[in-house]
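A single protein chain has been omitted from the complex, and every remaining protein chain is retained in its original position.
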Amino acid sequence: MYGTKRKGITTLVIALIVIILILLAVAAYAFAYPSTSTKTVTNTSTKTVGTGTGTVTSTVTTTVTGSAPVTSIGALKVGIILPLTPTDNSWNYNAYNAIYKIKNQTGLTLQVAENKASGTDADVPAQQWASLGYNVVIFMGGQYQAEANTFAGQHPKIMSVCVDCTVANYSNVYRIWLDLSGGGFVLGAMAGMVSHTHNFGLVGGGDIPSIWEGHEGFIAGVMYTSPATPTITNTFEAFAWADVQGAETTATNDYTNGADVVFSSGDGIDVGVLGAALAQPSTPQVWASNVYTNLTAILPADNKILLGSIVVDYYTPFFKALEQFASNNWHWGYTKVDMASGLIAVQPGPNLPADVKAAGLALQSDIVEGATIISFASTSSGAPYCFVNSGASSCADNTLTVPSGGGMPTGNMAALFSYLPPVSSLP
Amino acid sequence: MRANTQGLRWLRATAYNVLAIGLGILAGLLVVMYAGGNLGVALSSLFLNPIELAGGSKQIFVRFVLFYTMGMGVGLALKAGLWNIGAQGQLLIGMVMVFVVYGFLAFLPWPVLYVAMILGAALGGLLWIAVPTILRVKFGANEIVVTILLNVVAINFAFFMLSGPIKSAGTALGFPHSVELPAKFQIPSIVSSVPITYAVPATIAMGIILYLLVERTPFRVRANTVGESHETAKYAGISIPRVMTVTMLTAGALAGLAGATYLMGYRYELDIGSFSTNYGLVAIICALVGRKHMLGIGIASFFFAYMTIGAESMALSANVTTYVVFAMEGIMMFGILLGNYLTERKYAV
Partner (left out) sequence: MTVPLSDVLIGVFSTTLTLSPFYLFAGMGEVVSEQSGVANMGLEGIMLMSLMTTFVVDYMTGNPWVALLAAIGVAGVIGAFFALAAIRLRLDQIASGLAIYLIGLGLSFVIFNVVYPSGLTPNYIPLPPLVTNWNTGPRALGLIFLKQNVMAYVSLVLVVVTAFLLTRTSLGLRVKAVGENPKAADNMGVNVNKVRFLATLFAALTFGVAGFYFAGNFVPGFQTDIIAGRGFIVLAMIYFANWKPYRVLFAALSFNIVYAAQSEYVSLSGFGVASFSTLFNMLPYVFLLALIPLFGRKARAPKFLLKPYKKG
């Protein structure tokens, strides 16, 4: 008995020693490849003053952090924060592919942080990138607006790109703000023409300006062209951008309840709505739309039910932002992404009747050329175009003017942004 | 001789735990390597980033407090043979209660309100676990099933509260969140330059108190007996309902309390980012690694706080999805169970 116990102890001790040795080796390897973080360089020099024996020790400490002025995009280090993952063929997919395309063209360094549900979650990778000397952080979503501004205040040398944001409190916040109303309007106009049942469904995500602008645009477009009074069902869902199944169930219900067109506003909702449309029988024809990506180009199998895509170009604004940063010309920068600027275009579904397609494209060029301007003023009879049934935002006479020099927007929607920190005096 | 065996058994179990954790880390490294990452960068981000990068060290202590507090509750309930799978839901309700108290009891003077917020969170967690506890004690309803359902209900309830009663006035941004707690309602750092808040020593103190109250009193034996066999407990005259109620309610209160320290010590506002975390599961792992011992859970929690941050950082630097951390945790848990099995087999009577 003693013999076996001794053997047991020996085995155990040997095992422990081996484990500790392995861990030490691993740690040593890790230390041999230090991560690139901020380094503090200390130079100490000793001088003899005069004829005496006194010594003067001067210590010069320089902290080297990341970005010295760069002149090439390829030398930049960029991090992008996504609310979901590129599997949605929509918002996240579009952003990921846009920045990835730039990376392939220029050779910049790119890191992607996915599934960050809110600003506080986004802060973790953002701070990590700041320590690693990254130059640009792209916050891909309006939910990061507060965090993008706070982060910008903490790291004045880093460009904080905020997509779907309208507020900049610091000069290093680069706003890319979104106005989907034109795209929604064109889609709605085509929907009004092509629908047989005059019953329309909309499935949406959070109650944020860019989404309900898209919804209102769609509803306004339907009312613009529908020959009969339309029935409209508008659903905003909780956790919508991620609740694929909920979106699919809602869209299916809409179709069962008689809708033959369903408008979808992006992310996981697109996945669900398009799936529901594809599951419907081929006659009577039903339609669904999607946002942010050109589905005809990337998923042609969806063409049979595709009303159209509101295609958003993020490549251009990203490239512009990086270019301006590289040429040191980026303060208070912004890009407005809408139909008039040419960064939003509607790609009609290939299966649409030719006259509907033509009408839609004609309307689009009107908007681009400024011949038609979308606004949501209430009609003279007092009934607003807007069917968005939300307690938070009224839809009549919504105005939002975004100042180019930064600061809070004005207009009667400005109250939505009162929670953000006040403007700083940073140059 | 007996003491020697006990010590050896502990040593052996710990060695196996270490091996299990090493296995999980190895799995993560394999995934990173397969995705084309650099081994050196991966290792350095895993081991060094938590302390080197900004915010990393603060995160370690925040998660340590979170896992330890929740883990103690889970471990306590586990002693009595009860699984608190609902820790995540109780955590969420605790966080909601912080803002409910903040909003609706705002007339109270500051120090009273501050304490009320923390107690309210613990109370919220306690109330949330009260239903499964009553159902288990009175009707024998399986607490696992009820707590799982309540987890889902908690998420929906918290979303409802965030969109209404505790919503921040200025936000209609569709991603609802609460107001941000001003500085005097946050848990301050002990020394301003070091990111350790008062929550850390408070949690350690609580751990010591619970250790003294649980491990060093007859309660430990009572709870263990209930956990092992109800027949033996009844024979020994132990009040099973009382033990179960005390352990479960404490577990719920601790999870709710964790919500308060997490909010007031780190996050300062409640938004949907807190809804889809898996901290409840990691707390269970910590309880298992710590062998349900009030102090052992503390060591395990610190380790897992460090490890999860390092693993997430490693995934980020290799452009691999952070979901790999879940897989690593699962493998570690499996290894720990296996280690326990091998230890018990060696020393089984």
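For clarity, chains are labelled A and B in written order, and residue numbers in each chain start from 1.
To be clear about the criterion, contacts are C-beta pairs under 8 Å (C-beta built on N, C-alpha and C of every residue); 3 or more make two chains touch, one makes a residue touch a chain.
Since we're looking at a predicted model, the values are computed, not measured.
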Kindly name the visible chains that come into contact with the excluded chain.
-> A, B
Touch with the missing chain holds, among A:216, A:248 or A:338, for A:248
From the listed residues B:130, B:144, B:240 or B:299, report the one that touches the chain absent from this view.
-> B:144
Looking at the whole complex, which of A:109, A:154 or A:233 touches the chain that is not displayed?
-> A:233
Touching residue (missing chain; options B:15, B:35, B:213 or B:295) | B:35
Subunit B, residues in touch with the chain not shown (by the definition above) | 31, 34-35, 83, 135, 139-142, 144-146, 148-153, 156-157, 159-160, 163-164, 174, 176, 276, 278, 281, 284, 288, 320-321, 323-331, 333-334, 337-338, 340-341
For subunit A, which residues lie in contact with the unshown chain of the complex?
-> 84-89, 92-93, 96-97, 100, 114-115, 201, 206-207, 231, 233-240, 242, 244-246, 248-250, 252-254, 256-258, 268, 271-272, 274-275, 278-279, 281, 283-284, 298-299, 301-302, 387-392
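Please note the rule applied: only the chains that are shown with their structure count from here on.
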Rounded to the nearest whole Å, what is the centre-to-centre distance of subunit A and subunit B, using the mean of the C-alpha atoms as each centre?
-> 32
For subunit B, which residues count as touching subunit A in their complex?
-> 8, 11-12, 15, 18-19, 22, 38-41, 43-49, 52-56, 59, 156, 159, 163, 168-175, 177, 267, 269, 271-276, 312-313, 316-317, 319, 321-323, 346
Where on subunit A is subunit B touching in the complex?
-> 8-9, 12, 15-16, 19, 22-23, 26-27, 29-35, 37, 85, 110-121, 123-125, 127-128, 130-132, 142-143, 145, 205-208, 211, 236, 238-239, 390, 392-393, 415-420
